[in-house]
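The other protein chains are all here in position, but one chain of the complex has been omitted.
For reference, chains read A, B and C in written order, and residue numbers begin at 1 within each chain.
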Amino acid sequence: MGMMQECIEACSAVSMTATMCADADAGEDMARCAAMCANMADVATTMMRMMMRPQGYDMGVMQGMMTACMTMGEACAAECRMHAEMAEHCRICAMACEAMVETCRRMMDSMQMA
Amino acid sequence: MGMMQECIEACSAVSMTATMCADADAGEDMARCAAMCANMADVATTMMRMMMRPQGYDMGVMQGMMTACMTMGEACAAECRMHAEMAEHCRICAMACEAMVETCRRMMDSMQMA
Amino acid sequence: MGMMQECIEACSAVSMTATMCADADAGEDMARCAAMCANMADVATTMMRMMMRPQGYDMGVMQGMMTACMTMGEACAAECRMHAEMAEHCRICAMACEAMVETCRRMMDSMQMA
Partner (left out) sequence: MGMMQECIEACSAVSMTATMCADADAGEDMARCAAMCANMADVATTMMRMMMRPQGYDMGVMQGMMTACMTMGEACAAECRMHAEMAEHCRICAMACEAMVETCRRMMDSMQMA
C-alpha cells in the first residue's frame, strides 16, 4: 500500500513536469519532445487515476497499463535527456520520468510476487 | 492512415459509452463496473490523443499503449457483458469495447508488418 | 436532449482538432497556439464528460463550465484564425471552436429558459 502511494505520487509528479515541459518545448522548436511529453502527461494521469480506483482493480489490466507507462516513461526520459543540458524543464522532466519508471518497476515486482 | 482514423473513432466512441456507463452504474450499485468503465474512459481518451500526436510517434510506446488499451477493453467488455441483459448502457459499452479491441488488433497487426 | 447530443459532438470534435493542432503547432514555432489548443482540448473533454454524467447535473455548475468553455473556445478560435491562411490544422480547429461556441450558446439559452 505504501508502494502504491509512492507510485501515485511519482505519476502525479510526472503529469506535472511533462505538462510544463510540453508547454515550454513548443516555444523552443522541440516538437518531438513536446508531443512525447503531452503523451507522457496523459499516460501518467490515467495510470494515477487507475491506482486510485480500487473497486476496479484487475491484475492483468494493471500490469498492462503499468508496462505501457514504463515504456512511455523510458522513451520520454530518453527524449528529454537529449535537451537536459540546455533546457532545465527537460532535465526536471527526465528525472521525474526516471524516478517514476523505477517506482513502477518495484510495484510490478511486488504485484507479481503477490 | 484510414486504419488509424477508424481506431481513433473507436476509442472516441468508447470514451463516451464508458463515461455514460460509469455514471449510470453508480446509481445501480455496480461499483466494479463503474470503476472499470471510468478506467476504460481514461485509457481510451489517452490512446486516442496519442494517435492524434504524430510528432511524438514511437513504435514501442504505441505498441505498449495499444496492448494496454486492448487488455483494458477486454476486461471492461467482460464486466459489462455480465449486466448487458438488464442494463442497456452496459450492453452498448460492451459492444463499443469489443469493436475497439478488434480495431486496435488490426492496427497492431499493420504496425508490426510496417 | 437533441441539443445536448449536438453539444457533446461539438466538444468531441474540438477535443480532436485542438489536440492535433497543438501537435502540429509545436513543429511550426507557434507556442501560444499550441498551449491554447492544449487547454482547449482539456476543457472540451471535461465539458463533454460532464454532459455525459446526468447523475451529477447541477444547473449552476453546468452554466459555469459552459461559460468557461465558450470563453476558451472564443480565445482559441481567435488565436487559430490568425494562422488559418497558412496552416490548415489551425483553420480546421478555428472552425470547430466556432461551431462549438455557437452550440454551447444555444444550449445555455435553452437551460436558462428551462
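The rule is simple: a residue touches a chain if its C-beta (ideal position, glycine included) is under 8 Å from a C-beta of that chain, and two chains touch if they have at least 3 such contacts.
Keep in mind the model is a prediction, meaning the values are calculated, not measured.
Participant: Check the options B:10, B:26, B:47 or B:107 and report the residue that touches the missing chain.
Facilitator: B:26
Participant: Which parts of subunit A face the unshown chain closely enough to count as touching?
Facilitator: Spelled out for subunit A, the touching residues are 8, 12, 16, 19-20, 23-24, 26-27, 41, 45, 48-49, 52-56.
Participant: Under the stated touch rule, tell me which residues of subunit B contact the chain that is not displayed.
Facilitator: Answer for subunit B: residues 22-23, 25-27, 29-31, 34-35, 38 touch the chain left out.
Participant: Residue by residue, what part of subunit C touches the chain that was omitted?
Facilitator: 31-32, 34-36, 38-39, 42-43, 45-46, 49-50, 53-56, 58, 60-61, 64-65, 67-68, 71-72, 75
FYI, only the chains that are shown with their structure count from here on.
Participant: Between subunit A and subunit C, what is the separation of their C-alpha centroids in Å?
Facilitator: That gives a centre separation of 27 Å.
Participant: Take the average of all CA coordinates in subunit B, do the same for subunit C, and state the distance between these two points in whole angstrom.
Facilitator: Between these chains, centre-to-centre, one finds 23 Å.
Participant: Counting only residues that touch at least 2 other chains, which ones in subunit C make the list?
Facilitator: In subunit C, the residues touching two or more other chains are 23, 26-27.
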